[in-house]
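The other protein chains are all here in position, but one chain of the complex has been omitted.
As written, the chains take the letters A, B and C, and residue 1 is the first residue of each chain.
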Amino acid sequence: MSAAIAERMRSLDQTTEDALRPPRYGWAALVAVSLTCIAIGVYSWSLIIRFGMQYTGLNRPVGWGVLITDFVFWVGIAHSGTLISAVLFLFRARFRTAVYRAAEAMTVFGVMTAGLFPIIHLGRPWYAHWILPYPNQRHLQINFRSPLVWDAFAISTYFCVSAMFLLAGLMPDAAALRDGSQGLRRRFYALFALGWRGTAEEWRHHGRAYLFFAAFATPLVISVHSVVSWDFAVSIVPGWHSTLFPPYFVAGAILSGVAMVITLLIPIRRAMKLESIITLDHFDMLSRLVILTSLILTYSYSTEFLLALRAGPGPERDTLLYRATGAFWPFFWLMVLGNCVGPLFLFFKRVRGSLVGLFFVCVLVNVGMWLERFNIVVSSLEHNRVPFDWGTYHPRLVEIGITLGSFGWFFFWFLLFLKLLPAISVSELKEDAHHAALHEAAHAA
Amino acid sequence: MPGIGRRFFLKVVSATGVAAACSPSHAPEKLIPLLNPPENLVPGKPLFYRTVCRGCGAGCGVTARSREGRVVKLEGNPDDPISAGALCARGQAELQGLYAPDRLRGPLARQGDELKPLPWAAALAQLGGLLGKLRGSDGRIAGLRLLSRCEPGSAGAVQRSFASALGAAKNARVVFEPRDLASLRAANMKLFGRAELPVLALSRARSVVSFGADFLETWLSPVEQARGLMAGRGEPDRTRLTWISPRLSMSGANADTWLCTAPGEELQVALELLRWLLDPVNQVAALPPEAAAIRAALPPPRPLRGVSPEQVAHLGRELSLRRPSALLGPPASASGAEGRALAAAVQLCNLVLGNFGKSMQLGLGSELDAPSPEEDLYALLEEARRGEVTVLLLHRADPLGKLPASARVEEALRKVPLIVSLGERLDATARLAHFVLPDHHALESFGDLEPRKGMLALQQPVLSPLWDTRASSQVLLDLAAALKLPGIADKDFRELSKARWQAGAKALGAKLDTPQAQRDVQAQGVVVGHVEALQPALKLDGLAPLLFTKPSPAEGLHLVAFATALANADPEAPGWLREVPDVLTGVSWSSWAELSQATAQRLGVKTGDLLALSTDQGKAELAALISPALHDDAVAVPQDAPELRALGTPGRAVRLERTGKTFPLALTGRASQEGRDLARVIAEGGAPKREQGHEQGRTLVAPHEHPQHRWAMSIDLDKCTGCQACVVACYAENNLPVVGPQAAREGRLMAWLRIQRSVEKGASLEASRVALLPSLCQHCDAAPCEPVCPVYATYHTPEGLNAQVYNRCIGTRYCANNCPYDARVFNWEDPVFVEPLQMQLNPDVSVRSKGVMEKCTFCVQRIRFAEGTARDEGRPVRDGEVTPACVQTCPAQALVFGDAKDPKSRVALAQAESRGYRLLEEVNTLPAIAYQARRGGKG
Amino acid sequence: MTRLGALLAPALLSAAAGCQAGAAPATADSQEVAFSHKTHAGDNQIGCTVCHSYARHSPNAGLAPTSVCIGCHKFVSKDKPGVQKLTAEFAAGRPLTFARVHRVPDHVFFSHERHLAQGVTCKACHGDVAAMARDEKVHDLQMGFCMDCHRQKQATVDCLACHK
Partner (left out) sequence: MLHEPGVLAVFADPLQAARAVRAAHEAGHADVRAAMPAPFPEVMEAMAQKKSIIGAVTLGGASVGICLGLWLTIGTSLALPISVGGKPVVALPAFLVIIFEVTVLIGGLSNFLGMLIGAFAARRKSFMPHDPRFLRDRIGVFLPGAGESARVLLRAAGAEEVRDVA
């Protein structure tokens, strides 16, 4: 009995430590690729900084394009993590333990990526700090009535809280690794262990703190993407100005986030031999989340359109019809395919069960979600209220380069994380392991 | 805690510390004081000079605003009866002509194949020597010719005396105006014995009919005519305008009726109209005694293709009832016997309707230095080709660049051994010259001219010459002195001109006894005497041959040339005139060829296709543009288009082929308002329909009050002609950069004020209307752009302006997205002002850098200036004292600006007008700008 | 709560008023001639607008044209090397240059005329120049400095008063 438990725990430690030694060349290659992308992105941005936004495809009337699309996309990606770990924690959903660490990491890096775009897309990024309330001699502060200021606050808060949430969970595992390693590695893990010893006293505080984090993070998740949606909903641009946006965006964010988690976990699981820990049941649960959120999204889309059509002739209707039939109609229908139709296949156990099918659906969702943001941002601006100014927008290389760079940036951090920190929460698994053992004992008896 | 230590923490902290510590620093700059203070120049304060605009023949008086010795803005001279304070787009752009980078910066002389710089003294000495050698025994040069633009003043006098003293031929001096209304001149000569152009008083006309005469763009005196026509607009019984032409041009867009003739059919229509008026059965009242004789001289009627007899009759009836009226035409592009015939027919209609002396005045047009008849010019060229011309002096004349290729000018010029060009820039002709002696720009020179009888306009430099140039007249005087020409005593042109205008002014009854009085007149800019218009006596002889006619042109495409208020098609035009999009087509930076939709469909042509046009004269390639308001048989090309020279004079048949290539036209704006009713048209006497379903001005929060002023504007769509003078004025006043064709294509024009167009398709082609809407920042009380700015870069000032603080802007572009009027403009790149154009920049307005949002400020600098003056004089700001550049320059006076808080102010009254409405009332932004709906035809 | 905020916020604002160093002011040394405001405005009591003659009726205060200097120095202290240099340069038709001490950025439209009309003394911004042998920048002339004075004197704090 007792030996069995110890055995389980040991094997858990073993798998984690193995996971920290992923296939060397594959890993290095991926890092190299992401670094290249980052370089491309940095160069592209430098062009904008030096020569102005003329290198983007933006114009009058389309003032926002791919860069803002990327921003919303990455904020969305950043949403599953906290949802999975915090909300499911509060719901005591056990299946979370295996996957939440990776998801949280994704959240943190997602926010780190998203946070860049509000700065990149500025005409004068060197004055980006003016958007923050800091003491200055001008007697002039910032406009708290502007959704962009709300953004600045929401994003930074979200980053801090989810980072601390991640660190709190990491402490015990990092401590274990610390004691198991020497030299630089030891110091590195010591940094994350923050002196953790695993005494009952520490666990006492840790337990409470973790609960509160979950309690904070849950409303935060809702608020952050609501705020992002207000960037659009607060304006009076037809196609943006809608009270539906906050729930609609949150659902979308969760959908894209969970989809991204699945897209990442499937290969990670293979590459790091975590099959024993991240089982098919986990994916099954996650894909149920995908179905749920996708249905909510479908509902939102239809509401948006029905309301616009019921509103009768006018900018609102013109804009939405344009979205579906205008210059970017393929984007719109691809979005519908990815976000509404694709996930429906997950109702079939066969699709849900096969990782290939699941992976495919989730990639499709990711594409669909990016396109959704693009459609909302661009098509509404293309058809604003004055028909004389109706125009079109075509992304330019610079914007594509920066988008590429953002992916590079995200995956660079994520790869580092996989190499250096446990991608699964060992301590919580150990707790489970003990329960499992008890169950077996009960069965045996 | 093992591992993580104090040291690590400190590292992080110090790193941030360093980053914070870095801050830029300027090198100390040097202040360089003046040696001697210039009198009456106060740095930082504007000086105003009165002079004359020489952009076209109209001779509008202008006021030039000068700062620190640089003229930064041109405005109309309020004391001048022609401009009355307004100025057209081309007039505004004279400024860029002055600072044009391609202006000649010093004299050039030919050495071998190329023109090399040469000091003035040397150049004049050489030239004098050469001329001296060429002089014959009688001291004259048989082969000397002087080709000059029209100079109705001292300059012309000097040239005449020079030509007659040195030249032998009787027409040694030929006056050449490519845009002259020669046909009208000729017709007036033949009909009334007066080779002059009429002066129009359209404010007196109740109906105006234009036979394709672009009298609001370039024809005769557009500023004055726009003011005249629009004086009668706005009220219920308004001046009616009928437009008779194959193309609905800008002037046509202001018409209530459009008779869409087949190309070249205007003549027939005019004759039929005349015939109808004279036909006894129509019982037109008060026919003149000559009526019968005229009727006798009329050619037999011919069937009309484009226009129905009913339409003619309808027009005739209107004209016979609504008197006085004014019939205008033909356009400058009309030429030859046909042009003369059309002109004659039009003038006879005026005579029959008794318009002369009322709306149509003869005897006022200046007879000074009238352009020579075409024959003289062609004779000169022929002589040159025969090698009889030995010396050709050109003063601001570019025959090679302006005359059709068929005139074989180059061949002629190559035969001339000595060509001297006295111009501003190295135009086509000047490239062939042996001496290029650059003239001052009009704004740099002294002079005087007689724009019309009983009027004297004084020209004075508003800044010291930018380059090493010299007044042409002075050059001629110097040469005369060097050659000891008999009869030319004067040495100094300025003195000569002064003596001349003072004499003229005295003759007009001006008091000039004291120097102060003389200065006052100079400061006035114009001397206005009184001359009565005369009743012209019709010369019946030769009437029949004059009213020559030919059958309406057959089916098939014909070339039509049209004038535009701007000069987008003219490669030599200044940036403003090229970049500001043509008001009807939205084209900037290139020439184009218009086809009707039907024709385009028939030929399978799309806008942007490169077409090969060919006539019996030659070929040219032009970008196709599908026009919603053009006769199916017409291929319309802007008259500034250089390609037109190859194709020859308009009216001739033209063949079209697709080259398969496309041309990247820079097009701006969609010519439709999708039924959103932004530019409203209402039946005469009716009131505009109000927005339904929401209460106006109702907000959740209390409206904020404006303690002192609430600056507001009112725009009368019934008066706006679409001439875009306001747009160009805005460019000039507010340092708007010219971004060039590429950026224009990408929808990145920087204009703060634009004229939006929308074509309202009617049942027939003729029924389709063009609605124009000047659109600028509406300075909303509840501006959607303001609350979304994170850094307060835009906000609402206590005086009701929607302010944009450039130096605070970080460029989120959120405000632009959220502006329902798309009134905000983003700086996609750093502005470029090619040397020396930067000298024109207005020092009272920031030059914006890349990444910054900008927009109309209601010319806040001008508001501040007026408020400052008022405060210095200890009085409140007067109504009409504050005028943004656009309002100031509007020839039609369609824009009114003022303080809406003052219930008696003109703007407050205008805003209360029954036709008044605000743009996009449904979004409830409470704009400061009120529009007055246009009154559409008979409703 | 509101009132408390109102009370505290300015404190926060002015807290780090100094922390924005901005551009390093041009120093008064490296002047071509050792011009001393102390001698002119101080000891000899020459009014500011004698040399800065435009200050009262223009946004620019203006700098004394060399001829104005000569006007006095034809007679006064001709023995001083600086004055001799001045006379020589003037004779040669070359203006003397002075290192600029006070400057505001291009996007600030400051008007001497308006401020003098409202009775603001030169001292208020330029410090007690009459006591300076070498000019020094006493106030940073940054926005905070202007704002302090404008609020204290209840002058306009509308952005467009200075930025256009």
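Here is the rule we use: a residue touches a chain if its C-beta (ideal position, glycine included) is under 8 Å from a C-beta of that chain, and two chains touch if they have at least 3 such contacts.
Remember, it's a predicted structure, so these values are computed and weren't measured experimentally.
Enquirer: Could you tell which one of A:Phe153, A:Tyr299, A:Trp329 or A:Phe360 touches the chain left off the display?
Expert: Result: among the candidates, A:Phe153 touches the missing chain.
Enquirer: Considering the complete complex, identify which of A:Arg208, A:Arg270 or A:Lys349 is in touch with the unshown chain.
Expert: Checking the options A:Arg208, A:Arg270 or A:Lys349, the one contacting the hidden chain is A:Arg208.
Enquirer: Which one, B:Val281, B:Val701 or B:Ala763, makes contact with the chain that was left out?
Expert: In the complete complex, the chain left out is touched by residue B:Val701.
Enquirer: Provide the residue numbers of chain A that touch the chain removed from this figure.
Expert: Listed in rising order, the touching residues are 1-3, 5-6, 9-10, 13, 133, 139-145, 149-150, 153-154, 156-157, 160-161, 164, 167-168, 172, 175-176, 179-180, 194-209, 212-213, 216, 219-220, 223, 227, 230, 426-428, 430-431, 434.
Enquirer: With the missing chain put back, which residues of chain B would touch it? List them for me.
Expert: Counting only chain B, the missing chain is touched by 1, 699, 701, 703-704, 780-787, 789, 792, 794-796, 926.
Keep this in mind: only the chains that are shown with their structure count from here on.
Enquirer: Which chain's C-alpha centroid is most distant from that of chain C?
Expert: Result for max centroid distance from chain C is chain A.
Enquirer: More C-beta contacts across A-C or across B-C?
Expert: Between the two chain pairs, B-C has more contacting C-beta pairs.
Enquirer: CA centre of chain A versus CA centre of chain C: separation in Å?
Expert: 55
Enquirer: Any idea how many Å lie between the Cα centroids of chain B and chain C?
Expert: Between these chains, centre-to-centre, one finds 45 Å.
Enquirer: Return the residues of chain B touching two or more other chains; collapse runs of consecutive numbers into ranges.
Expert: 792, 808
Enquirer: Would you give the residues of chain A that are in contact with at least 2 other chains, written as numbers and ranges?
Expert: 140-141
Enquirer: Would you mind writing out the residues of chain A in touch with chain C in their complex?
Expert: Interface residues on chain A, with respect to chain C: 134-141.
Enquirer: So in the complex, which bits of chain C are touching chain B?
Expert: On the chain C side, the touching residues are 21-24, 26-27, 30, 53-54, 57-60, 62-68, 90, 93, 95-100, 103, 105-107, 109, 111, 113-114, 117, 156, 158-160, 163-164.
Enquirer: Inside the complex, what are the residues of chain A that reach chain B?
Expert: 51-54, 58-61, 63-64, 121-125, 127-128, 130-131, 140-143, 145-149, 152, 178, 186-191, 193-195, 231, 234-237, 313, 315, 318, 381, 384-391
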